[in-house]
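Provided herewith is a single structure, encoded as structure tokens, for subsequent inquiry.
What you see is the complex with one protein chain gone and the rest in place.
Let's turn to chain A:
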């Protein structure tokens, strides 16, 4: 076994609370499959037979009990639960399973939807005997209108500055704009070794990392690091050029020191592996070099190396915001080859279903409905004369006659009353929209979140007000 796969599925989805209130993020339906299926499928496609899934008790329970959450994978899943309220970061989670880690690891986040060729990342890892290799992609502009979000793009977003060398593979610099008050500072010695540095800002990190086992061991010793992306990766990138890791002498010394006092916290990362000496010998004997221009050894004698594969095209989304969720739903059908309409769905012949829509299992679609560019979840009932465009309908939703739903997200088990006209709304799970209501650009959040409900457009206030009244009559506390 060369690599062990670790799937991080314990995140709460704090950036899309509206959706994750009732459904944990890993189980959110995307194209009628739980989100976690996508990374699992990705791993399965490249031949992994076993995955360590780090998740919460809640998710574990739902995976084993809920029939709607069917994980269609043949791999052996090793579910490891961590406490939800312990506020553990990804690095903490990795430390938690250190005992299980026997080889180098491939860490994937559960919210990754991609068609990336995984071997590109792993090949970098292998070819350069890298300490870290990761996947990034050009950022996508989200084109769809997001419910409840007025401006198209949030301004003042902090960009990530990623510096790679001339080949575009070696990771040399990584920082967030927020930490760069004094501008981008780069040591001259780095520029001497890598005289051409590309700095890219429009990238998304796919949160997919190949890590050496020694890094996991290092994490176990170094408890202050709690997040992979936030702390570990920048640390490793910086560490590439520090003197102590580059001169073998110092490493030997720290080795000895370690043997002497194991109780001390190990702040140095041990990158030498079992075969290190052999590898070193081959490198010495070979005429291959990773750079041109000067006469120094390959990698300038450095032992710690970070690489990144940057996807130029293809799908790569992290489903961690509402906008990304909507976009992912639109693109998900392209990723797998399954009939758009589930065989067990009952679809009337006198209805119109666009080729870009998905109908889940045991749905009932009645006459004279029209469904375009939408996803209809499992066990959803759609009555007559309903029009659904550009929307995501989750599981067990009931849509009564004559509704018009456009650009909206309807969460599980909601009921949309007769004749409702819903445009660019998010309807929380198990909400009930009364007949003839006309919400527009509104978020209907689950009851306990009511304090955050704000009508997003003032000129539509009449609609919203009437909506509030109706809801009040029904004793749902929304004001």
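Note that in this section contacts are C-beta pairs under 8 Å (C-beta built on N, C-alpha and C of every residue); 3 or more make two chains touch, one makes a residue touch a chain; residues count from 1.
In this text, contacts and distances are computed from a predicted model.
Of "Translation initiation factor eIF2B subunit epsilon", "Superoxide dismutase", "ER membrane protein complex subunit 9" or "DELLA protein", only "Translation initiation factor eIF2B subunit epsilon" is the UniProt protein name of the chain excluded from the display. Within the complete assembly, A:184 is the residue of A:184, A:278 or A:352 that touches the hidden chain. Contact with the omitted chain, checked across A:192, A:223, A:334 or A:350, is made by A:192. In the full complex, chain A makes contact with the omitted chain through residues 159, 161, 163, 177, 180-189, 191-192, 195-202, 242-244, 292-294.
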